[in-house]
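Only a single protein chain was left out; the remaining protein chains are all shown in position.
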Amino acid sequence: MITLSCPWCGPRNVTEFAYGGESGARPDPATATPQPWRRYLYTNANPAGPVTETWLHRAGCRRYLVVERDTTTNEILAIRRPGGAPSTSARHATTGRATEQRP
Amino acid sequence: MTAATTPGAATRLDPQPGEVIDRTDRFAFTWNGVEHHAYRGDTITSALAAAGVRVFSRSFKYSRPRGILTASYLDPGCTVQVDDEPNVRGSHRRIAPGQAVTAQNVWPSLDRDVKMANQAVGRFLTAGFYYKTFIKPQRLWPTYQRVLQRFAAGGTAPDTAPDRLRYDKRYAHPDVLVAGGGPAGMKAAVAAAKHGAKVLLVEEEHELGGHLRYGDTGDLDRLALLRAEVAASDVEVLTDAVVAGRYDGNLFAVVERSAPGLTERLTKVRAGVAIVAAGLIERPYVVEGNDLPGVLLSTAVRRLINLHAVKPGNRAVVLTANPQGDAAIADLQRAGVQVWAEDARAGGDIVRILGRGGVVGVEVGDGRKVPCDLVVTATGWTATTSLLNMAGDRPVYEPRIARFLPSQLPDDVLVTGGLAGDDDLDELLDHARAAGELAAERATEPGSVRGAALPVRPIVDACLPALPLHDHPAMFRGPTHGFVDFSEDVGSKDLAAAVAEGYDSSELAKRYTTATMGPSQGKLETVNAVAAVAEATGITIGQAGTTTWRPPYAPITLGALAGRNFEPVRVSPMQPWHEVHGAAPLVAGAWIRPDHYGDPAAEVRAVRDEVGIIDVTPIGKLDLQGPDVPNLLELLYVNKWQKLDVGRVRYGVMCAEDGVVLDDGVTGRLGPDHYLMSTTSSGAAGIWEWIENWLQTERPGWDVHVTPVTTAYASMNLAGPRSRDVLAPLTDVDLSADAFGYMHVRTGTIAAVEDCVLWRIGFTGELSYELHVPAGYGLHVWETLLAAGADHGIRAFGVEAQRTLRLEKGHLIVGQDTDGLTKAGSAGLGGLVKLDKPNFVGKPELVWQQEVGVTSTLVALQPVDPTEVPPEASQIVVAGRTVGRITSSRRSPTLGRGVCLGQVPPDLAAPGTHVTVRLPDGRDIVAVVQQHLAHVDPEGARLRG
Partner (left out) sequence: MAGAGRGHGNGATNGRSPRYSAWDLARRGLTGEAWPPAWRKHELRPSYDVVIIGGGVHGLATAHYLAANHGITDVAVLDKGYIGGGGSGRNTAILRSNYLTPEGIAFYDRSLELYRGLAADLNFNVMFSQRGHMTLAHNDASLRTMRWRAEVNKLVGVDSEVIDPDEVAKLVPRMDVSSEARYPILGALWHPPGGIIRHDAVVWGYARGADSRGVQIHQNTEVLGIDVVAGRVTGVQTSRGAVSAPIVVNCTAGWSSLISDMAGVEMPVHTFPLQAAVTEPVQPFLDPVVVSGTLHVYVSQTDRGELVFGASVDPFASYSTRGSLEFIEGLAGHVLQLMPSLHNLRLLRQWAGLCDMTPDYSPIMGPTPVEGFYVDVGWGTYGFKAGPVSGEQMAACIATGATPELIAPFALSRFAAGELVGEKGAAAVGH
């Protein structure tokens, strides 16, 4: 079980979090036509590698988080608050390597 | 002669220096109904072997007799039933007084097994034979199948649940987890602890020590010193426990098999760094007759002699290729066994092992036949790379030592001991010490965080010195074919045949023959299977590669995995009253609520005629505060909210972005910036998250505070023409129709309880008040209302009556009258959906739905025959094809007839249309589409009264 480092609560088991799926850009609903709107609704990039997605710290602070994750290894590359700059990084290690991607 | 018991073939030896049996504690148990005796410390098979028992099971396919092979947990032929517990590892489990041990899967008995006939026809039962036969006639296949099922291996599952807690779980967060309590593991654990780490050391056997336990007196002296070091340290030690799996984030499953009072306990270990010191497993030699009772591994005879003081035979042939085999020879000789040694390093070999029910001799390399009752092989080792593999390792075959070595690991997993290489004990212990210190350093480094998924790196970068390797001859198969997988009855010949048939990779051959798929999980068999495939395909073992080791490394009981059931149940504060008053429970997700109190029809009539009260606490309730609440409501509901005055309540429906109906409920404005929203009971959790998602990620600038208050309030609905009369004397709120009209909200005191919220709404279609009172006073208010209503004929009603009432009134239930594809335009909402609003969630799809026209719509229906009540989900058919369905139906006590809601296509939606409903019993009935969704009081006069 991986852990996610919540920017508010610190590292917690992934079972505390709810997965919200890939973050995709929503077309303007006022002007959207069916084709791009349904592409937004139904299509995922679904990459084998890094992806940006939304998670909710459901059993913790109840904040929505932006998570960058490698879908092949489940390595967490970065976690940040929605709209903000990266506030923490999970590229921590037990080896004492300097943690990267700190703000 | 039957070979199941050969009196005198093995006997108890005089006390041995390292024996683990307590000769002062002797007790009885039964084996297949016959009484035997054991010493405390005996395993099931050691006790029986001491009594001369040689055969412990019949094999899966050919029903061949099987005895002790490894004298360890892995022993494939020694799986037995102990009381009601199936599949007990007889060579590991210590026997307890009075236990009833029986052989598994033998009919009629271990001695005479009718399936033994299979041995005679074995030549036809080649790998995958069943794929090639029983094909025609197809009608006979089920019969063949019943015969095949007779061969199902394994014991008998109990048919009753345990009567007490027999399993548990716990968590552990050591800095360093050491898997394997042999000398290297002990040393690494002590070193890590000395370096300041919190250490958990896990050993699968019953004591620490690994191979030193069954070694010579020199080994025992070293073991005593190591044990003293562990005892003097702060290391937590678990024996008879196994690290069963490594998962992402360095999470380990540790199974404790002798936790006090329990059958099994699962310890979930989040380790900073894990040191894998799981050691080596002795590999069986593949040669004709290698499964006969009396063929043992060298480690097995050493265990039997030195740990359990059991003499395994009288005349032995030993094939040795390494010092462990040489030591076994010395042990055997000391135990008085005559030994014929074949030294593989000097060209010795075994051609075939002779015997039927047990070993009677061996044809050795030079063709001579040597009579014996015991064959011992010491032909090499299998590295227990499972945990490393689960951590991302891809073990690489090293021909020099004829075994696999780890190649790449993440930084939070280290490897030492026999897995890492060979050397004398002192050098091995130096390596283990270094591993322990490095692990402690990494795990206790400031800023290190557990649970990351770390990338793997080549093991040469692991900052540990490489251990030297001692050459070992590559011995997998002898000059003849033998068994590779003992539990699956798969031989090297089967694997060769599979390869010839095109199943020419390790994975395909494994699947085709089922080799390695049995209860020993391939630990004993995989490398021999890979070697057989490699040989048959003409490639090297290195090219053939190993298979993927999947968790668990060792089997885990379902009981331990499940642990205690912590699934919570939610009940309202009024539950004690419901229980006393005979409520039939309804399980609704996490909630248990009253379905009815014995007579739902009477409950309905009470509400229509007098007054009723229902506990609606599970309704989702969200307290919304802030100046932007109207914007939020406008965004999430399909209808308009900007002009909701203080004191007013409005019904709303929410859609998802695809236009599908998500939830409904009423929201009331309590103050200028203060609202109370209700949701469906099942939607309570989801809608809270839905709102927070929009606020946090899409509209972060909006000033709205959301507080879930579902269980902060006890909620009850007082409904019926006399509800006002019941409530008025108990509240300071003016209930007169002018002061508190339909779809209004008030706050006030009820039954002397302050801060209650009163909604005048009508899901039931009657004059009614939904009361939300502080939860701690819920029962008080409930009982006070019932007492006050006694003179008015008040009656508590449950969910069933409420559903009937709302159906009579034509109010939809989201998820019942709509489904996962029902857009708002099909939900019978009429003009509620305001497509002229500038924006709301789901609007684009709803606009397009209106443009192309709906394909289905919700209508009210009544069967022509008033006595018919088509069960919910009855299909509406045209020419035998389904075009719609009954979504809700009940017999209406008010109208004395069946009433329904249903989804129908637009061409059947016009009032007065006759539709055909196919009942589950196959009859067709006719129902008529109604003018209004409401069957009762469509004008709403009763509500507004």
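When the chains are written out, they are named A and B in that same order, and each has its own residue count from 1.
We adopt the following convention: a residue touches a chain if its C-beta (ideal position, glycine included) is under 8 Å from a C-beta of that chain, and two chains touch if they have at least 3 such contacts.
Quick caveat, the model's predicted, so the values are computed rather than measured.
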{"item": "Selected from B:97, B:162 or B:447 as touching the chain missing from the view", "value": "B:162"}
{"item": "Option from B:32, B:239 or B:263 whose C-beta touches the chain left out", "value": "B:263"}
{"item": "Touching residue (missing chain; options B:52, B:455, B:552 or B:938)", "value": "B:552"}
{"item": "On chain B, residues whose C-beta touches the chain left out of the figure", "value": "84-87, 105, 121, 123-124, 126, 129-136, 138, 141-142, 145, 148-149, 151-162, 166-167, 245, 247-248, 251, 253, 263, 266, 268, 390, 497, 500-503, 505, 507-508, 511-512, 519, 521, 550-552, 555-563, 565, 567, 569, 585-589, 815-816, 819-822, 845, 848, 871-875, 877, 880-882, 885, 918, 920, 922"}
{"item": "Contact set of chain A toward the excluded chain (per top definition)", "value": "1, 14-15, 18-19, 21-22, 34-35, 38-39, 41-44, 46-48, 53, 71-74"}
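Please note the rule applied: only the chains that are shown with their structure count from here on.
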{"item": "Where chain A and chain B are represented by their mean Cα positions, the distance between them in whole Å", "value": "27"}
{"item": "Of chain B, residues touching chain A in the complex", "value": "247-249, 251, 272-273, 411-412, 441-443, 445-455, 657-658, 689, 692-693, 696-697, 700, 838-839, 843-845, 848"}
{"item": "Complex contacts: residues of chain A adjacent to chain B", "value": "1-3, 5, 11, 13-14, 18, 20, 29-30, 32, 34, 37, 41, 54, 56, 58, 62-64, 73-76, 82-83, 90-96, 99"}
